[in-house]
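First comes the structure, then the notes that go with it.
One protein chain omitted, others in place.
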Amino acid sequence: MQLLRDILDKQVVDREQVKIGKVDGLVAELRQGKPPRVVAIELGSVALGRRLGAAPGRWAARLAARLSGKRQARPHRIAWNKVRDIGVDIEFDIDVRRTKVFAWQDWLRQHVVGRIPGA
Amino acid sequence: MATVNLDHLAGRRVWSENGGSIGYIEEIIAEQDGDDLVVTEFHVGIFAAFERLSASTIGTALLDVFALRRREGLYRIPWDKIDISEPARPRLLCSEQELSGFKAGSQRRKTSH
Partner (left out) sequence: MKKLLEISLGVVTSVGGFLEVGSMATAAQAGALFGFQLIWAVALGTICIIFLVEMAGRFAAVSRHTISDGIRERFGFNAFIWPLLAALLVNFLVLSAEIGGVAIAAELATGIGFQWWALPVAFFAWLLLWKGTFGLIEKGVSILGLVTLCFVVAAVMLHPDWKGVAAGAVPSLPQHDTAKYWFMAVSILGASISPYLFMFYSSGAIEDQWDKSYLGANRAIAGLGMTFGGTISVGVLIVAAVVLGANGVTEVDDYNQLPLMLIPIFGFWGFVLFVASLAVACFGATLEVALQQAYLVAQGFGWTWGEDLKPRDDPGFSLVYTLSLFLAAVPIALGLDPLKLTIFSMALTAASLPLTVVPFLILLNDDRYVGEHRNGVVSNTAVIFIIALGFVLAVVTIPLQIFGGT
């Protein structure tokens, strides 16, 4: 399997085929004397920001932290062992509503979009 | 658990022990090992984003027209010969002589779909 061509940046969907996002990052565990093991994919602005550079990554993390009310924001991760199918899209055996991936959309809905009539 | 972001390795220059660059990480190959997906080799070549382009026939045809695709310049380096603990600076862990043994040669690579 070619990770950069076939996994990175591909569309991620959950078990209901709901679009979650794109594979913004790919995390591997470094092990002594054994090959690196793919453990998770990352989604979201923090992961994307870090791909552009250290500084954009920090700004994205700060913004995300402020929105979620935490001190530090980590990129959203989905464990690799939950992967179900790899094709044009990558399907994971999860329900996006039970993750925090859409938290920023909820925030927007509550504080901005929801306040505009007709939304 | 010591982790690293594989996406930060894409297109990075790989440095040899004597400080010279041997090319760019074009692709990361992984295989199933039981329940785990493990990284088996790194493809290092002269252009940073090559592999992503060469998967389509028109891409390779175009690159061939401009003689940009030198397959003999591609190295297939096993996972234990590159240190990726610092993704911004991947380092070759073997000597240049060992490296020449990892050349892809002029055989046409079979692209898996």
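A and B label the chains in the order they appear, each numbered from 1.
By definition in this document, a residue touches a chain if its C-beta (ideal position, glycine included) is under 8 Å from a C-beta of that chain, and two chains touch if they have at least 3 such contacts.
As the structure is a prediction and not an experimental result, all values here were calculated from the model.
Student: Looking at A:Lys19, A:Lys34, A:Lys70 or A:Arg84, which makes contact with the chain not pictured?
Tutor: Once the missing chain is taken into account, the touching residue is A:Lys19.
Student: Touching the hidden chain in the full complex, which residues of subunit A are there? Just list them.
Tutor: Counting only subunit A, the missing chain is touched by 4, 8-12, 19-22, 24, 43, 45, 48, 51-52, 87-88, 102, 104-105, 108-109, 112-114, 116, 118-119.
Here, only the chains that are shown with their structure count from here on.
Student: For subunit A and subunit B, what's the span in angstrom between their mean Cα positions?
Tutor: 25
Student: Quick one: which bits of subunit B touch subunit A in the complex? Just the residue numbers, please.
Tutor: Checking each residue of subunit B against subunit A gives 1-8, 10, 26-31, 33, 35-40, 51-52, 55, 79-80, 84-85, 112.
Student: Can you name the residues of subunit A that touch subunit B in the complex?
Tutor: Going through subunit A, the ones touching subunit B are 1-5, 8, 24-30, 34-39, 42, 47, 50-51, 80-81.
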